[in-house]
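Here it is, the structure in full.
Omission of a single protein chain aside, the complex is shown with its protein chains in their original locations.
Chain naming follows the written order as A and B, and within any one chain the residues start at number 1.
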Amino acid sequence: QSSVTVYGIADVWFGSAKSTVGGVSVRDTLLESGGVNSSRWGIKGSEDLGGGLKANFVLEQGFNLDDGSSKDLATKLNGDDATGSAAFSRQSYVGFSGGFGEVKLGKMWTAYDDVNGASDAVFDSKLSPMNWIFASTGYNSNPGNSIYYATPTFGGFAGAVSYSLGEDKTTTLSASSIASYNLTYAAGPLAVQFGYQVEDNNTFANDAKFTRLGATYDFGIAKLYATYGKVTNVGHDTTFDAKEYQIGVDYPVTSALTLSASYAKSDDDRSNGAFEESRKGYGIGASYTLSKRTFLYGGYTSNKFTNNGTADDKLNILAVGVQHRF
Amino acid sequence: QSSVTVYGIADVWFGSAKSTVGGVSVRDTLLESGGVNSSRWGIKGSEDLGGGLKANFVLEQGFNLDDGSSKDLATKLNGDDATGSAAFSRQSYVGFSGGFGEVKLGKMWTAYDDVNGASDAVFDSKLSPMNWIFASTGYNSNPGNSIYYATPTFGGFAGAVSYSLGEDKTTTLSASSIASYNLTYAAGPLAVQFGYQVEDNNTFANDAKFTRLGATYDFGIAKLYATYGKVTNVGHDTTFDAKEYQIGVDYPVTSALTLSASYAKSDDDRSNGAFEESRKGYGIGASYTLSKRTFLYGGYTSNKFTNNGTADDKLNILAVGVQHRF
Partner (left out) sequence: QSSVTVYGIADVWFGSAKSTVGGVSVRDTLLESGGVNSSRWGIKGSEDLGGGLKANFVLEQGFNLDDGSSKDLATKLNGDDATGSAAFSRQSYVGFSGGFGEVKLGKMWTAYDDVNGASDAVFDSKLSPMNWIFASTGYNSNPGNSIYYATPTFGGFAGAVSYSLGEDKTTTLSASSIASYNLTYAAGPLAVQFGYQVEDNNTFANDAKFTRLGATYDFGIAKLYATYGKVTNVGHDTTFDAKEYQIGVDYPVTSALTLSASYAKSDDDRSNGAFEESRKGYGIGASYTLSKRTFLYGGYTSNKFTNNGTADDKLNILAVGVQHRF
């Protein structure tokens, strides 16, 4: 009766993390989930409706492999969007695909999220500095009550748009929303991604706006990564922006072993004279493929948060891990 | 080793809802889960024990497709019945079936629930007025700690009974319970259902009692629906009863397209002179089958709640949706 696939990722790492906050350092030994990708399990399926049309669904739950805890629903969007117990915290949608592209209805990654990490070296992982210091990674990645449309590819170009309903209109306030867009180009060794997301929360006067521009170029002997990010109105504060960039390189030593390195820098820009934090970090990593579904990884990342007149805050992580896909 | 089926329903609708409460109206644009059937996923299986006997299990969790949130356990029955985090909020049972009928142990739909919506037109959906205004749909649909028995069919007749244990006996109070019964008859174009459920909560002196009588008749060119409902001691209040009915029709335009309409009315009956609310509403809908497992639907429902000396409360919903079964 049913053609369902149960799938997922089990990703765990062992390591040492040194955190310095307010001049006080603590080094802890850790076993943690999701070094490269978040651990997850899901159910998905597809039904052929004829004429090239398909009905699709994806139900996907995040969890922490290290302790079995559920990734619950965080506040994603003002209004009716759910928080609390999740059945499927990552994706929960039904939709159609065909020659016209793909439509999804429910909860899915925004169009911006599709391209957010596409040009992030060191496997866009917990060893990548961009994931620790960027402000433009602080967007709502998968709000509920959403509609998503992706075009087919035209001569290397493709695009997507998603719109999330706040469902929180009152007699005096219009509904909150998240509108998200991407445009990508891929041809031979070159790939370019652009993303833009506007978060309108009806309890704030100003929208928070996220911009991402990324590119990768594969020279064969090495693959280069470059990323630019910008946030306008950080936390809906019209006096608070941030700008940032990341550069990196993958170096394939053998067909199984890849080395990678990344450097990232982010600066606050505050028009009201408030202190502007700056952040920078680097990461180096290696991945070693054991099979089509399993690989080992390891590396080191060091990140510094420069505060005004006080000691820098720091975060260093040394990690080795394994990811198994099923 | 295992013969397990993973199954479910992904049902989502997009629409506009106008809610009027206390004379204040708000119209909201929505993406919501479960327009026709609640979204769910489950695991089920059956083992042949020989001699016509089978061991069966069903584990089924409800969720909201629009935001991935889990349907947790609401208060179902005074006493030990669980509330809070659900693994399987809809059904969770093991049992046996064979020539004697079927027995289930755990959490399952009550015998009353089996017949509750069987004669409700407009697909017994969120477009059906009965589901917005009936008092006799406010029973405990699937309490835990339950035992269920269904007879085989004898000459078109069948019956079922379920009993749910409160597990809350004290030195002074006897245990709460829910006892539920149904009797059905089906022959050719005619189907008749009767259901009765008694909810005994040991913190109240009086039991709440729910009665359902329904019938459908399929003329081929159209199918008629009629439903009667009654609640004695609404909310365990011995001065508070309610009576209600619903009539409707399905009209199959083509093998894929069905139109449906329904009208429902419900009246409070209060013996202590308190104000008696009355409710009425109608719904119209269409369903269009895309495949064995996928259909589109749409429609409109309008419901009015008449209060004493104040403006009527209202709820209108315009919706289009899709349901995919897997």
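Rule of thumb we're sticking to: contacts are C-beta pairs under 8 Å (C-beta built on N, C-alpha and C of every residue); 3 or more make two chains touch, one makes a residue touch a chain.
From a predicted model like this one, the values you see are computed outputs, not experimental measurements.
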{"item": "Candidate in contact with the missing chain, chosen from B:144, B:159 or B:214", "value": "B:144"}
{"item": "Option from A:56, A:85 or A:145 whose C-beta touches the chain left out", "value": "A:85"}
{"item": "Omitted-chain contact residue, chosen from B:24, B:94, B:253 or B:274", "value": "B:94"}
{"item": "Absent chain, residues of chain B that touch it", "value": "1-4, 6, 43, 45, 47, 49-50, 55, 57, 59, 61, 73, 80-82, 84-94, 105-107, 144-147, 165, 167-171, 175"}
{"item": "Where the missing chain touches chain A, by residue", "value": "5-8, 10-12, 14, 24, 26-33, 41, 61-72, 85-86, 290-291, 293-294, 322, 324, 326"}
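As a convention for this text, only the chains that are shown with their structure count from here on.
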{"item": "Computed distance of Cα centres, chain B from chain A, in Å", "value": "40"}
